[in-house]
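Just one protein chain is left out here, and the rest sit where they should.
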Amino acid sequence: MPSEYFNVPLRHVAIGNQDEFRQPGAVKAALAEFFSTLIFVFAGEGSGMAYNKLTGDAPNSPSGLVAAAIAHGLGLFVAVAISANISGGHVNPAVTFGLFLGGNISLFRGILYIIAQLLGSVVACLLLWFSTGGLETSAFALGAHVSVWNAFVFEIVMTFGLVYTVYATAVDPKKGEIGIIAPIAIGFIVGANILAGGAFTGASMNPAVSFGPALVSFTWTHHWGVLGWASGWWWSCWYCL
Amino acid sequence: MPSEYFNVPLRHVAIGNQDEFRQPGAVKAALAEFFSTLIFVFAGEGSGMAYNKLTGDAPNSPSGLVAAAIAHGLGLFVAVAISANISGGHVNPAVTFGLFLGGNISLFRGILYIIAQLLGSVVACLLLWFSTGGLETSAFALGAHVSVWNAFVFEIVMTFGLVYTVYATAVDPKKGEIGIIAPIAIGFIVGANILAGGAFTGASMNPAVSFGPALVSFTWTHHWGVLGWASGWWWSCWYCL
Amino acid sequence: MPSEYFNVPLRHVAIGNQDEFRQPGAVKAALAEFFSTLIFVFAGEGSGMAYNKLTGDAPNSPSGLVAAAIAHGLGLFVAVAISANISGGHVNPAVTFGLFLGGNISLFRGILYIIAQLLGSVVACLLLWFSTGGLETSAFALGAHVSVWNAFVFEIVMTFGLVYTVYATAVDPKKGEIGIIAPIAIGFIVGANILAGGAFTGASMNPAVSFGPALVSFTWTHHWGVLGWASGWWWSCWYCL
Partner (left out) sequence: MPSEYFNVPLRHVAIGNQDEFRQPGAVKAALAEFFSTLIFVFAGEGSGMAYNKLTGDAPNSPSGLVAAAIAHGLGLFVAVAISANISGGHVNPAVTFGLFLGGNISLFRGILYIIAQLLGSVVACLLLWFSTGGLETSAFALGAHVSVWNAFVFEIVMTFGLVYTVYATAVDPKKGEIGIIAPIAIGFIVGANILAGGAFTGASMNPAVSFGPALVSFTWTHHWGVLGWASGWWWSCWYCL
């Protein structure tokens, strides 16, 4: 089967089996999700900390958005590429949940993935905190004049675009050779969206990306809740019909 | 047939059949065009609004052009990639019209696509307007000392390059494996052209991209007309000879 | 044969036959070179003119180099991709000459290509001159404290890297699947080199790219000669041994 390097085990919602925790495949897949999320968050969150260091915590700027977009876009592309063969390359609880709803991953394996993703993000932020000499892992925040509802809709549209891209290029069994460039597409839609949403909501599109910096800097404003829940994943299921 | 993930149904101009509106394939393809254009315009137009927000509506700058080029280049690449298997990945009335002239899409299906593209752009701008807390979806404008005729020629050359790229990498039956990277090429020629034309004409190359912001901000200067009509598509047919 | 979308007609130096001028394949290939060079130079040279317009002819800056690198890198990638199937995607007299020395193109066809490339660059600059309202198509210039010999070596190293990339990814019969991403590699090595050489020599690596702006602005300093001759092509033949 050409281009079939994404795991697509199921085609309908399934609970899975708690024995999966003991299967080597599930553990290796969770490890792959852990390392991929770690590598992605290290580059992405680290680029934000580098911006703060270089500019003395200046407000965001077009150059800063470009740096953030490139760091997250390239980092996510690589994170998806290096785990695609092992875990399917989710690197994002929103993607895992969307694929669960679409019947492409079982409940137990999905929970395992999400725990691994959250852990990977936390470890990446701890490593950043240490290796930058104790700089703050800045949590996501809303721009001026952006209400919680504005941000909620913004994140829904962006996450919808991301999960749609995952379905269309990686999961769809009719995807054909477009699957070869699927990791690039998945990374680059995040890069493109950051150039729009970065100035308004921080453009997380990924609860794990929000969770790590929030935990390590212990910043629990309402923003975290908004960005964590504003996942457009349930809208993306028109594709799997 | 390798790399055949772009729909190439016809090889000569055809009227099509009004029954196509009722076929599930045509409706699904129009939906794909709608969502792809929405995702593309949301990232592209949103990046311009982010620039205006971060700089306090400052004049454009090299950093701003880079941000616009990356947002549109990556966004269009993804938009083409996620609809290539379903609708052929046009995401642009100029492309649809060019493919109609080349006999690659019927008249009825083409009209359906163009309506979907325009709607996708309008909905993206409405979502941006709401989720940014009511910021203006700035319409395209000409640079200083750029006449309407200058802009007309500029847009013709850029749109010609775009439609040529679509023909050479996605439609040409002899394209071979270059088709695998066709969505990247289609997106990136727009990114490259924005770095040239963005300072002079706004570098639309896409009537849908011009239409959404113009409607939502209700700005109908002559620029819209120029950019809407300056489509080099009819020049691109040397390829299909 | 996998990935064989680059024409590789010969494997040793050949004069060719003047009848080739009358063959439809040679004429179509020359037309493809003309349009590809036009599209590439329009985006690349246009990005420099946009920088001058936006900054009021300010000296170059890191942002300006980034814009130039992206415009040339993406533009050349697309220009190679859209002509690879027809002409082999040279878009550069240095590449054509290097492939002639390596026996991959006949003398007559090579001359035809180079004429088409120079014409494409000139037409692109004329179109830019008109559509920007008469702005100067700025010719390449040396940075401060950079002598002609410095620039000569700089251009040799960069052009060597470019022609090497063409050989290794597109021409080498053992290239395998790397050929699928060859147009990306060819474009991106130019993008990377511009970030180094753009501040010192202008980073042409391409006599056609130097010739068009020099002719249209009628600027014939010694720089043109240096950059036109500093082609590392004859060094690149270790690959074809």
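Going in written order, the chains are labelled A, B and C, and every chain counts its residues from 1.
Everything that follows uses one rule, which is that contacts are C-beta pairs under 8 Å (C-beta built on N, C-alpha and C of every residue); 3 or more make two chains touch, one makes a residue touch a chain.
Because the structure is a prediction, the values reported are computed rather than measured.
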item	value
Sole residue of C:Ile70, C:Val91, C:Leu112 or C:Leu127 that reaches the chain not shown, by the stated touch rule	C:Ile70
Contact with the hidden chain (one of A:Gly88, A:Gly161 or A:Gly179)	A:Gly179
Missing-chain contacts mapped onto chain A	2-5, 31, 35, 39, 42-47, 49-51, 53-55, 61, 63-64, 66-67, 70-72, 74-75, 77-78, 81-86, 127-128, 130-133, 179-181, 183-184
Interface with the unshown chain - residue positions in chain C	59-63, 65-66, 69-70, 73, 143, 145-147, 150-151, 153-154, 157-158, 160-161, 164-165, 168-169, 172, 174-178, 180-182, 184-185, 188-189, 191-193, 195-200, 238
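Note that in this section only the chains that are shown with their structure count from here on.
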item	value
Distance between chain centroids, defined by C-alpha means - chain B, chain C (Å)	27
Separation of mean Cα positions, chain C and chain A [Å, integer]	39
Shared-contact residues (touching 2 or more other chains) in chain C	63, 180
